[in-house]
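Shown here is a partial selection of chains from the complex, left in place.
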Amino acid sequence: MSDQVEEREESCRIEMSETRRWREEIPGIVEALVRSCDGDDAFDHVGPEPISSRESIIRILSMGRRLLFPGYFIPDRLDRINLGYYFGQLATAFFEALSEQITLAVRHDCVRYDRPCSKCRDRGQEAAVAFMRELPRLRLSLGKDVRAAYDGDPAAGGFDEIIFSYPGLFAITVYRIAHELDHLGIPLVPRIMTEHAHSRTGIDIHPSAHIGESFFMDHGTGVVIGATSKIGDRVRIYQGVTLGALSLPKDAVGGLRNRKRHPTIEDDVIIYSGATILGGGTVIGTRSVIGGNVWITESVPPDTRVFTKRPELVVRRPGES
Amino acid sequence: MSDQVEEREESCRIEMSETRRWREEIPGIVEALVRSCDGDDAFDHVGPEPISSRESIIRILSMGRRLLFPGYFIPDRLDRINLGYYFGQLATAFFEALSEQITLAVRHDCVRYDRPCSKCRDRGQEAAVAFMRELPRLRLSLGKDVRAAYDGDPAAGGFDEIIFSYPGLFAITVYRIAHELDHLGIPLVPRIMTEHAHSRTGIDIHPSAHIGESFFMDHGTGVVIGATSKIGDRVRIYQGVTLGALSLPKDAVGGLRNRKRHPTIEDDVIIYSGATILGGGTVIGTRSVIGGNVWITESVPPDTRVFTKRPELVVRRPGES
């Protein structure tokens, strides 16, 4: 055993002199990387304009959550005395960060795609203020989403459990923020927000989708809600539900970018896990129930239950093939 | 082009004077936010009691993981000499943080819902100690889960790969911690823990579920294990498997909160990807195999293979419609 140790020590001495050899390769690699930015085949952002910061946008979402659910995500105690200071300080920081990111996103479009100047910084602040005026309304809306979660989930221990921990509530909170910004015509930022929520929760909601009040996603992993979906009030969906577009041939994508491609779900609908509902003309009528794993490409009238005739199960006992 | 630049500079000067205008909107927004905390329609935590900290609970899980798998998640070397110091320092920090969060959760219930005083701090420390006494047993249990992963996954390079990187192992580690706390009657904290694991892994296990030894989830994304599920030993499940409750009408949720609603899976069962097993009375018998995408709402005897008669595939060659 000690021969092996000696051998290894000898190897280590040899390694030391070779170390310098490998490091000397780095300058050549750096030059190759610089050259790789010359063409257009790879993507880089090299130029005079600053770019959006995904990190800042994630921080904006964190502040937004603390504005929408005051007291829940901070270490300090909040009471009637310091509530005004809390909101004042948080709202100011939120305004600074959000207007900055909106400005960057708008200016980014402005410089890179040769559009006329849109007074970017003014736009950024105007939009940030317009968004923040909606915060009280968003608080009420999210209050309804919390109650919908409690009403729809026997496993919910209480409202606080839902607010603290339900990924579905995080996803709908981010969606409602992003949707408001999308509605104000802000580019890029809304999608970065919802894809962050997608990463955190497995729930993929496009910011352009329209979702009504009292919306609850139970479990949620794998839910996909497409950009032109329209969902009514008091709708409940389960994990793996897709509101998607009908299949499209590879060369047809361009013409589809602005058409309604995703379904409409009316009020009081329940959609069970794994159901797939496709098509811009597909309407699920009010108070209908869609069973698990159902595949739907045509409209369903109101007050209707739809489930699949379950595939016959094949059951084999021991000895049977 | 230079006219455009001049024009943009002129616009920028105009913007500067408008900046102050938008910022002046903030105080009005702050007042509206303070007022929004008056009613009960939105959710806020404004009051004398401190509240649970999700951030602290996530840190507790990180420390717990380092207690359960010593040496794996630290930058420093661990050996026989410093192993005692390692555990001593980590266990003390863990005790402080965990007893604090349990105390907050218990006190939170105490003040807000008008229950009698439960000597919250004492309860917090008692429960933290009771939990920590189980750590050696949890280490053995997780050892079996690691081996089950190695035995069940041809792609596993070794035990270390599983411990370092398998999301399924992270999810079962968090579940076993949370389940122990749930068993001790601690509110809120267990659910925050498992929903954090859900966010990290796409695996949604309710802390009240009962899961036996040597449990392996391969791939794992989309797995849902409901609150009243009961799983035996040496069970293997794949991605997208749901152990769920039968559908419930919108107004029936309240009465269900304490009944067994989720299935029982006996020892040595394998459940393939996408299978859905529903119902509190549904029992999957020992050594049975449930095929992929199967939908089950009735019990299955032991030693039985169940798979779906696959829907007929429709195959279209070019030129066929």
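To keep things simple, chains are lettered A and B as they appear, and every chain counts its residues starting from 1.
In the analysis below, contacts are C-beta pairs under 8 Å (C-beta built on N, C-alpha and C of every residue); 3 or more make two chains touch, one makes a residue touch a chain.
Computed from a predicted structure; not experimentally measured.
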{"item": "Copy count of the single sequence across the entire complex, 2 present", "value": "3"}
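In the analysis below, only the chains that are shown with their structure count from here on.
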{"item": "Intercentroid distance (Cα basis), chain B paired with chain A, Å", "value": "19"}
{"item": "Of all residues in chain A, those that touch chain B in their complex", "value": "67, 69-73, 75, 77-80, 83-84, 87-88, 91-92, 95, 99, 116-117, 119-122, 125-126, 128-129, 132-133, 135-136, 139-140, 142-144, 146, 151-155, 157-161, 163-167, 170, 200-202, 219, 221-222, 236, 239-240, 268, 270, 272-274, 289, 291-293, 310-318"}
{"item": "For the chain B and chain A complex, residues of the former touching the latter", "value": "4, 7-8, 11-12, 14-15, 18-19, 22-23, 25-27, 29-30, 32-37, 41-55, 108, 187-188, 191-192, 195-196, 198-199, 202, 204, 206, 208, 221-222, 224, 226-227, 240, 242, 244-245, 247-248, 250, 253-254, 256-257, 261, 274, 276, 293-296, 300-301, 303-311"}
